[in-house]
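Before any comments, here is the structure.
All protein chains but one are shown at their positions in the complex.
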Amino acid sequence: MGKIEDLETINGEGYQLTNLDKAIALARANSVWPLPFATSCCGIEFMATMGSAYDLSRFGMERMSFTPRQADLLIVAGTISKKLGPVLKRVYEQMAEPKWVLSVGACACSGGIFDTYSVLQGIDRIIPVDVYVPGCPPRPEQIIEGVMNIHELVKKESNRRRYSEEYKHLLGTYQIEIDQHGEAK
Amino acid sequence: MSQEIKDILQAADPANVATINFGPTHPSTHGIFQNILKVDGEKIISSEQTVGYIHRAFEKLAERRPYNQITPITDRLNYCSSPINNIGWEMTVEKLIGVDIPKRVQYMRVIIMELARIADHLICNSVIGVDAGALTSFFYPFSEREKIYELYEEMSGARLTTNMGRIGGFERDFTPVFHQKLQSFLKTFPKAFEEFDSMLARNRIFMDRTKGAGPISAERALSYSFSGPNLRAAGIDYDVRVMSPYSSYEDFDFIIPVGVNGDTYDRFMVRQEEIRQSLRIIEQAYKNLPEGDYKADLPDFYLPAKSDVYNNMEALIYHFKIVMGETELPVGEVYHAVEGGNGELGYYLISDGGRTPYRLQFRRPCFIYYQAYPEMIKGLPISDAVLTLSSINVIAGELDA
Amino acid sequence: MDTALLIEKSILVLLLFLVSLGAAAYMTYFERKLAAWIQDRVGPDRAGPFGILQPIADGVKMFLKEDFIPAKADKWLFIIGPGIAMFTALITSAVIPWGPKLHLFGRDITLQVADINIGILYVFGVISIGVYGIMIGGWASNNKYSLYGAIRASSQMISYELAMGVSAITIVLLSGSLSLNDIVTQQSGVWNIVYQPVAFLIFFICALAELNRAPFDLPECESELVGGYHTEYSSMKLGLYLFAEYTSMFVSSAIMSILFFGGYNFPGMSHFSGNTLAMLGIAAFAIKIFLFIFVIMWIRWTIPRFRFDQLMHLGWKSLLPLSLINLLVTGLVIAFKNGWF
Partner (left out) sequence: MEKQNNQEYLTAVQAAFGADVLAHEEAFGMLNIEMTPSRIHDAIQWLQQHQDLSVNYLTNIAGVHYPESVGREFAVVYQLHSWKNNLRLRIKGYLPKENLHIATITDLFAGANWMERETYDFFGIIFDGHPDLRRILNMDDMDYFPMRKEYVLEDATREDKDDRFFGRNNNEL
């Protein structure tokens, strides 16, 4: 309290806006539609996570969007080779903001046991990652924990983050450019 | 190819031909591989495949790893049925070093491998259901698969990539919980499975969809070196378990189901029947499970128990030698094949006596039969191509090695 | 037209609008819960108690998602597409009689926005515009998968509208009126389903196809066309398409209840009168609608989908001849009864 200046500045957020922000973030967190980019073993565990025993639908996540435009969360499950890297980056660029990335499994996080000439050593070399889930493959419980961490991130995220300079800079480090409409080129 | 399809292909006007990118991240590829389809309306005129999107250099990696550390790599070949891959690899090494495996171990292996086969076929068939639009058919079998995972967990602690078994046997004996869970599995699974079967097998829409989708003749399948359920669906009863029995498969009474047309419906039905036969094998093996040790007497390759390593000089030496890869190995070339989830899974091992294989090649059935896909879908609608792709069960890990 | 009528109708329109939207939103929730129940799962339960805030969360999220128009898309058509879909889905409900007359503030209130005497024709007219929403959206996306979805949708709708229309004509023959209100009133004794079971089956199957619901969900079938006509749509434009689908489901369930299951009629309704009757009538109608929605969803989560040529085959070679025969037989029977021979 007491910082009246913030209410009047353009960049600051007023009291109502902050609460609106929170409400929006809460809504977003409860409706994270995943895009499963499942390439290999972890994909099968992701399928198990979708299955009846673990049931991602409790979080409102059973509506999988295979088209990147409609997805909020890119779940990269499995090895990403150098040949596949550009494809993954393209899928990420095609996703509409706000978007999050969950890296499932050792291969997606760091290349895993495949320290070889053909495997990309971690997807964070080409796209920004929000939550890493280790394991080879991680158990469904672990994947769910990763998803819940994403939810926490979504709940905390300010509505303005995606327009901020920091965010543009972050994407810039991955050579992803944003035009003034906030679209990846 | 029927006359009708030939006419369509000939009538295709180049101006009407569209190119569709089917993959690499198409929802129905279940894994990552690309098909570029040339289509006239909904009919596929030709297709071009690109694979290698998750090439992980297994064979190069295997040349850098001691024999017991190759098991985890084999896990990731066909990850739907990793215990078959593990045990197949271990049997290859056992063949190289020439060792007799106790009957109990062989029977235990059969039980585990057939469980893995059930898990593999369940995934494939439920995914056929999903691609045909029946999403619920995916959830029923997956609940049952969880029970197989629990059995794996009892044996190895892992669910999917099990790293199960050791050169010479298993890491542990069947635990009491395993016995209990296996018994309850054998009791409850058939009912749940028949429920799944009744959802699709005689469903009119499903039959209409799958019959005639992606057929292949026995001659072409043979020329393409098909193996496993896909070959059997084309009508050839080639099964490694029968042709060159390993791990005491000759002791068990089971039939090899075969199809007639080699189409999606036949592949589905062959897999369904194989699940029933696998259950029969498990029941036989479990009923006749011999007494004895769960590992062969193989101190040169089988890690001694930890308590022995701390208290026993000899065990410590063996432990050291195994871990450091100092064990002497015969020189030679071995080929050993097992009937994997998708067909003849072979290991061609060249040993120069060193701690790592000189060359290890995996005969990966997926890789070999996936090249027939363009021929199978030619002249068919896109919908059939989707079903064909899921029914030949291309596992990206096995495809790309 | 007096002012009171204008106010009455405005309130009714507003109410209808809200009910349709609310019903559509909560149908998504119901569908997810039902799917979960069929598939031995839990379903959404984190957003609010029992997850009842799930549709609101989805809605808010979609409203605030980045609105994306592909670079090579036809911008205006891309925007108009979902609008048309939503618009047509909403205006169909204008001719539906929602219940018996209500007596409030000294006025008899008809629970129907417009009792036009060509109700059935209006419904079919509007429904056939509905396909333009999908067609335009799919074409404007400039994406092959969308285009395939659009082509499939348009040919599917054209084919199934024929059989649907013919089976509706049998009802018109029976009741002798095109007004939905008359059709409902005439069913106060025996429901049309008793006279016309075949027509109902055909109508129901065609309604599934018109709604793009499984087993006829080819325009958007996930495993083949990724997202079908809405592959390129994000944010609320996608939301409008999904909303339109559920609203149409709601409306066509209502129409099926009206044509074949007596609308707001219910057994033993002669014991009631006045506003009680009106309330019970609305409740009966709602229950019927709910049951239809339930069956439609049940089918979706059980049955695989058709292939495109099989779908056409079913529409043209089975349903259309069958509905024509049914029409002929009905016509002959009515002619005999009226002693024209």
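In order of appearance the chains are A, B and C, and numbering begins at 1 in each one.
Please note the rule applied: a residue touches a chain if its C-beta (ideal position, glycine included) is under 8 Å from a C-beta of that chain, and two chains touch if they have at least 3 such contacts.
It should be emphasised that the depicted structure is a prediction, and the values quoted were computed from it without experimental measurement.
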item: Partners of the unshown chain among those that are drawn; value: A, B
item: Which of B:Ser46, B:Gln69, B:Ser225 or B:Asn312 contacts the chain that the document leaves out; value: B:Ser225
item: Selected from B:His30, B:His55, B:Arg109 or B:Lys181 as touching the chain missing from the view; value: B:His55
item: Hidden partner chain, touching residue among B:Leu186, B:Met243, B:Val260 or B:Met324; value: B:Met243
item: Where the missing chain touches chain B, by residue; value: 51-52, 55, 57, 59-61, 63-64, 95-96, 220, 222-226, 238, 243-244, 332-335, 337, 344, 346, 348, 350, 358-359, 361, 363, 367-372, 400-401
item: Chain A, residues in touch with the chain not shown (by the definition above); value: 82-83, 115-118, 121
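Please note the rule applied: only the chains that are shown with their structure count from here on.
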item: Length of the line joining the C-alpha centres of chain A and chain B, rounded to whole Å; value: 32
item: Intercentroid distance (Cα basis), chain C paired with chain B, Å; value: 46
item: Centre-to-centre distance between chain C and chain A (centres being mean Cα positions), rounded to whole Å; value: 36
item: Shared interface positions of chain A, touching two or more other chains; value: 52, 66
item: Chain B residues counted as touching two or more neighbouring chains; value: 26-27, 139, 143
item: Touching residues (chain side chain A, partner chain B) in the complex; value: 37-41, 43-45, 47-48, 51-53, 64, 66, 78-81, 83-84, 87, 91, 113-114, 116-119, 136-137, 139
item: Chain C - residues contacting chain A, complex; value: 32, 35-36, 39-47, 51, 53-54, 56-62, 64-68, 222, 226-227, 230-235, 238
item: Chain C-touching residues of chain A, taken from the complex the two chains share; value: 23-24, 26-28, 30-31, 52, 55, 57-60, 62-63, 65-67, 69-70, 72, 96-98, 159, 162, 182-183
